[in-house]
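Apart from one protein chain that is not included, each protein chain of the complex appears where it belongs.
Showing chain A:
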Amino acid sequence: MTPLATLAAPSTLAAYSTSTGEAVQFWILGTVAVIGALCTVFMRRAVHSALSLAGTMIVLAVFYLANGAYFLGIVQVVVYTGAIMMLFLFVVMLVGVTAADSLKETVKGQRWLALLCGVGFGVLLLGGIGNASLTEFDGLGEANAGGNVQGLASLIFTKYVFAFEITGALLITAAVGAMVLTHRERTERALTQRELSEQRVREGKHLPPLPAPGVYARHNAVDIAGLLPDGTPSELTVNRTLRERGQIRDVSREAIGDLKALEQRSEERLERTRSGEGTQ
């Protein structure tokens, strides 16, 4: 036990209940936290799960502040919701936002068994806390007297200094490990432009540059396939990435009248320029 704890132990400092304001805050925000946690587990899309978890973490930060852990409350917002959740979102974007979990069970009845285990575990945990005699508490008034950050700092740099140093080593190892895991070594030399052109000629597949996207001047966006003479869209004209994602916009079925109006308008303009030339 630390000297601080022995100082705070006398029963004159002990309290039995917090303020009403904190109780109201607890019941409102606690509900939000539980709903956020449930959404994290049961939302099918990973993005929705990540956002729900971020909400839960912000609520927890408020609870830290209410519990007198001012430094941890701020760190929770900055590190967890700021850094870790953004890292999660980044990986979700990298892996594919639309990838929803499959609902097919690989082990039969696993979901219900898991729910049963969860409920049993929760009952055991809550029952254990309920059985403990925790009616009074000391409060952090004494320990936070010289400032929360100062108190934490004096503990970190005296009693826990070795743990702190080891934490530094752990962080460096983690950073290097992440770089090693995601780094891909190039096993062969990258082909030059000349080699690529020679390869194209050797294979005899498609010598000239790929055709441009777009149909008419009004529809030359990169995601619109150009139309072949028979009216079918040509896949070649759209970027490979868009093609693989299936993000090609097909205008071959757009109203014929639309195109007709366009042609008519361009014809009118041509007439005008022609007549303008005639007068000169």
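Observations, loosely collected:
Note that in this section a residue touches a chain if its C-beta (ideal position, glycine included) is under 8 Å from a C-beta of that chain, and two chains touch if they have at least 3 such contacts; residues count from 1.
Just so it is clear, contacts and distances are computed from a predicted model.
Hidden from the displayed complex is a chain whose UniProt protein name, among "Sulfurtransferase-like selenium metabolism protein YedF", "ABC transporter permease", "Extracellular solute-binding protein" or "NADH-quinone oxidoreductase subunit K", is "NADH-quinone oxidoreductase subunit K".
The chain not shown here is touched by just one of A:V91, A:L196, A:L210 or A:L228, and that residue is A:V91.
Taking the whole complex into account, chain A touches the unshown chain at residues 1-2, 4-5, 8-9, 13, 16-18, 22-23, 26, 30, 33-34, 37-38, 40-41, 46, 49-50, 53, 56-57, 60, 63-64, 67-69, 71-72, 75-76, 79-80, 83-84, 87-88, 91-92, 94-96, 99, 101-102, 106, 110-111, 114-115, 117-119, 121-122, 125-126, 129, 134-135, 137-144, 148, 151-152, 155-156, 160, 163, 167, 170-171, 173-175, 177-179, 181-182, 184.
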